[in-house]
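I have a structure I would like to understand better, so I am pasting it below and will then ask my questions one at a time.
Left out: one protein chain. Kept in place: all the others.
As written, the chain order gives the labels A, B and C, with residue 1 at the start of each chain.
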Amino acid sequence: MTEAVTNTGGDWLRLIVGLILVLIFSQLNALFLVWLERKVAGHIQLRYGPMEVGPHGLLQTIVDGIKLVGKELITPFKADKKLFVIAPVLVFMPVLVPFLVLPFGPELIIRDMNVGLLLIFAFSTFSVLAILVGGWASNNKYALLGAIRSVAQNVAYEIPLLLSVMSVVLMVHSFKFSELVMAQQRIWFIFLQPVAAIIYFICATAETNRAPFDIPEAESELVAGFHTEYSGMRFGLFFLAEYTNMFIVCAVATSLFLGGWHGPFGFSLGIPGVVWFLAKTYFLLFVLMWFRWTFPRVRFDQLMNFSWKVLIPLSMLNLLVTALVLKFV
Amino acid sequence: MAEQFAEPVRQHLYSLNLGPQHPSTHGVLRVLLTLDGEYIVEADPVIGYGHRGHEKMGENRTYLQFMPNTSRIDYLSGLLYNHGFCLAVEKLTGIEPPERARYIRVICAELNRISSHLLWFGTYLMDLGAFTPFLYCFDDRENILDILDRVSGSRLTYSYCRFGGVTRDIDDVFIEQTRAFVKRLRSRWKDYHNLVTKNVIFIHRTRDVGVIDKDLALRFGVTGPNLRAAGVPFDMRKVEPYEVYDRFDFEIPVGEKGDALDRYRVRLEEMEQSCRIIEQALDQLPDGPYRQERVRLKVKPPRGEVYFAFESARGQTAYYLVSDGSPYPYRCHVRVPSFGNLHCLTEVLRETLVADAISILGSIDIVVPEIDR
Amino acid sequence: MAARDEVVRRLREMLGEAALAPDEDYAKGVSWTVQVPAASLPEVLGVFKEAGFYLESMTGLDFQDTLEIVYHMNTYEPRSRMAVRVLCPHDGEVPSATGLYDSALWQEREVWEFFGVRFAGHPDLRPLLLPEDSTERPLRKTFGTVHAYRKREEIYG
């Protein structure tokens, strides 16, 4: 009895400490990513980016955050007030959950669940609901169009995303992150599953509504898409959620395809695992930003075509080949 | 592209105001869209938000005083408008500018045309969602503005031309800078093509989108690159050569079917042709005065009228001046190319998607204040 | 040039020699000026339409004694611009060209709002550039400050 209590107590402690760390990390990470994005965009476009607040503008996003907090929260006339208020909370909550199972290092997993991977995808789908609610409740046609697009896009891209992940899961026979990463100690899965890796990354870009798949918020068409009517920190939450989401998909890509906390080919070079993990994740994030500042936006029907006619058949084929190879080789 | 979709069901139509404040309407343009889902059933551009009454102003000002106005009708190719107005008045009064002035005007006008096309290139890509080419174009365009700033003292609304010449002579530094710019622009084509023209997303966004064919162009009076993209080699610089354009060897680029991709290609090729004109003009540049001294500030044309058409960056532009013999024009009408170019949208936008509407709107290259006048 | 000559030939038959005035050296920017009575405007524009001309520009002139609408027609050939001029009293009506040229839809609206020329048969005569409720006719010489308000023959006579 006592043992069980202390056990759960230890678990609870771990969970609470972990949650606090996650809250701090996710906020700092989002702020840092916003800064990084602006810096990358700036230098790609032959300009400086933020330079004034702090060294190289590092504190710019914090100041922006404070500005957002100070802004008036506007609720449009005839909006569905309850849903309108709930939506930003709804979008931000699920993006915190995946941090519980992300394997930052060999010992740095808050909860190493046996369905870790499933948990992440279950909750990342949740953000679509929030976008739909936010877009619908705004009583704005641009927002509504953005919400509709977002739902259709997410439905189309969940499938190849999961299919490409399945081929990795097939190889490891586990949904558990620690096992998925441990299986890559010698060789990363990106070398064994290049097609799945590419498909995953494309779908992840679409899942997080990033350019060139940012049609739900396509600013030149829909002004700001689903968050057109949001102001102040409500908009800020959408914004933070987007960047945290980016981090999550990249972290998952790192642990599925880039060996998680392992160095290349088993050489860790004396660098701690968590550094390896974060370095790889931020590199992927940089690639995402690179995409955004290079490509034009695809059109809605082309996006659908691409998913249903290219990505889904390819990922099916990839899964089939994986299964056959595992069975007969 | 529209044929590829099933016939849209005409129910639950709703209207959407695209503009007047919208990120990609290029000024205060409002397009009243009737939508069925994301399909456009009807598009009605509403214009006039930027009406300043330039034509009425023209009747209340002397010919010279109207000059600053001309560069504000279309602020992106202000020098071309100056140039055209100058030529119209010179034709009306019979002033002959010296040879050197003619060449200077042509060089500056072509530079202005390139800068206008570069800006179009950037903003069009921005409409399609690619932000970065915009900044690259502005980097190049800044070069032109610096060059023109050196001679005209202004970066956007030049009012550089005067009846019988220009306000300021060009010097060796200008010539050197211009040559360097032409060289630089040519070295940039490869980057532009790699970044944009070959990009598969870009091609899919523009091919077969917003087709303006010959027939449509004729009905709506579409001119300029939009008409040339449909395969009609109609350019006032060739058809009715004004100034010294008949002394240069250049081609009129034409497209095939008149979709957005063709318009894009035609404009890009036009920049290259403008470079050729500039180079030849610099080679042939004669010495001599840059301005005719005997022209009075208050020109008094004889009674009569003139209709002078020239090629601005957006198409065939014309000044229709009626003089009653006084220093003030009796009537001063400006034929602006964007007027027809925008009007044909009512037809072109039908049965397209909202995303295509933005792409088409960007590809026809309108300047809204020019339409509103 | 072929299209232009064709139009000139047919217009001669229709209106007679006196209505057409050539401008061989293109000093005014138009090759032929055609003076047309308002009633026969649709047929005249129909001739242009068949020959492949487009309506390049359309504008009004306000004189003390009359209003004048000037249509500039052009085709994709060198030196073939032609001017069609129609006289119209200040409160008069001119047949609309909207059935022939779609571009007339907007250009006639513009002339209507600025000069107050009514176009008979125009489907949608709303102001285009001016506010929707405006009743002024800004380009008439009776509006605002003007330097001269002349009779037509003082300029063209």
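Operating definition for what follows: a contact is a pair of C-beta atoms (placed from the backbone, for glycine too) under 8 Å apart; a residue touches a chain by one contact, two chains touch by 3 or more.
We take it that contacts and distances are computed from a predicted model.
S.K.: Given the options "Cytochrome oxidase subunit III", "NADH-quinone oxidoreductase subunit I", "Sodium:proton antiporter" or "Amino acid/amide ABC transporter ATP-binding protein 1 (HAAT family)", which would UniProt use as the protein name of the unshown chain?
M.R.: Its UniProt record gives the name "NADH-quinone oxidoreductase subunit I".
S.K.: List the displayed chains that the omitted chain touches in the full complex.
M.R.: When the full complex is considered, the omitted chain touches A, B.
S.K.: Pick from B:23, B:37, B:50 or B:68: which residue touches the chain that isn't shown?
M.R.: Touches the omitted chain: B:68.
S.K.: Out of B:184, B:198 or B:300, which is the one that touches the chain we can't see?
M.R.: B:198
S.K.: Determine which one of B:167, B:292 or B:346 touches the chain that has been left out.
M.R.: B:167
S.K.: Using the document's definition of touch, tell me which of A:46, A:89, A:115 or A:155 contacts the absent chain.
M.R.: Residue touching the absent chain, from the options given: A:46.
S.K.: Footprint of the hidden chain on subunit B, which residues?
M.R.: The list for subunit B reads 61, 64-69, 72, 132, 136, 139, 142, 146, 149-154, 157, 159, 162, 167-168, 191, 194-196, 198-201, 297.
S.K.: Identify the residues of subunit A touching the omitted chain, counting contacts across the whole complex.
M.R.: Interface residues of subunit A facing the absent chain: 40, 42-48, 51, 290-291, 293-295, 310.
As a convention for this text, only the chains that are shown with their structure count from here on.
S.K.: Looking at A-B and B-C, which one has the bigger number of contacting C-beta pairs?
M.R.: B-C
S.K.: Taking CA centroids for every chain, report which one is farthest away from subunit B.
M.R.: A
S.K.: Between subunit A and subunit C, what distance separates the C-alpha centroids? Give it in angstrom.
M.R.: Those two chain centres are 63 Å apart.
S.K.: Could you tell me the distance, in whole angstrom, between the mean C-alpha positions of subunit A and subunit B?
M.R.: 44
S.K.: Measure off the straight-line distance from the CA centroid of subunit B to the CA centroid of subunit C, and report it in whole Å.
M.R.: For subunit B versus subunit C, the centre distance works out to 25 Å.
S.K.: Of all the residues in subunit C, which ones touch at least 2 other chains?
M.R.: In subunit C, nothing touches at least two other chains.
S.K.: Quick check on subunit B: which residues sit in contact with 2+ other chains?
M.R.: Residues of subunit B touching two or more partner chains: there are none.
S.K.: Which residues of subunit B touch subunit A in their complex?
M.R.: Residue positions touching the partner: 5, 14, 16, 22-24, 38, 125-132, 135-136, 139, 195-196, 199, 201-202, 204-205, 353-356, 358.
S.K.: Can you list the residues on subunit C that touch subunit B in the complex?
M.R.: Touch residues, subunit C against subunit B: 26-30, 52, 54-57, 59, 61-62, 70, 72, 74, 76-79, 81, 83, 101-103, 105-107, 114, 127-131, 138-139, 143-148, 150, 154-155.
S.K.: Which residues of subunit A touch subunit B once you look at their complex with the stated criterion?
M.R.: Going by the criterion above, the answer is residues 41, 44-47, 141-142, 145, 211-212, 214-215, 218-223, 293-302.
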